[in-house]
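Every protein chain except one is present and positioned as in the full complex.
What follows is chain A.
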């Protein structure tokens, strides 16, 4: 982290952009537009899910589509904010900065890769009735 001013001068500019992107990811994930997109996806697919121990094979397809949706959304928004944004560069930076991966935002992003959290969220959606509550419950899982 760049905490003092003399540090800032010696820091690679690509790192600063990286840092800004990280900050924006949080904004994007919390945005109403993202929540709407997420809500639409979950509503559309939740009826397929059953609260049984054994999972249907189709859950995995839906899960992978979901992760793809999240990533595409993020990439698109980051590109709007930073015209020079490249996912490839970003990931490269990510790999070389393991210390940076401690933040809450990474926990949130990692949630998107966790199948069991995804299944729980789908089941929440299926059993819930009120869409406001649904949005919140979807969010609770992400926390």
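As a convention for this text, a contact is a pair of C-beta atoms (placed from the backbone, for glycine too) under 8 Å apart; a residue touches a chain by one contact, two chains touch by 3 or more; residues count from 1.
Convention: contacts and distances are computed from a predicted model.
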Protein that the absent chain corresponds to, by UniProt name, given "rRNA-processing protein EBP2", "serine C-palmitoyltransferase", "TBC1 domain family member 15" or "ADP-ribosylation factor-like protein 2": "ADP-ribosylation factor-like protein 2"
Of A:47, A:68 or A:127, the residue in touch with the unshown chain: A:68
Sites on chain A contacted by the missing partner chain, in the whole complex: 53-57, 59-61, 64, 67-68, 70-71, 74-75, 87-88, 90-91, 94-95, 98, 101, 106, 109-110, 112-113, 115-116
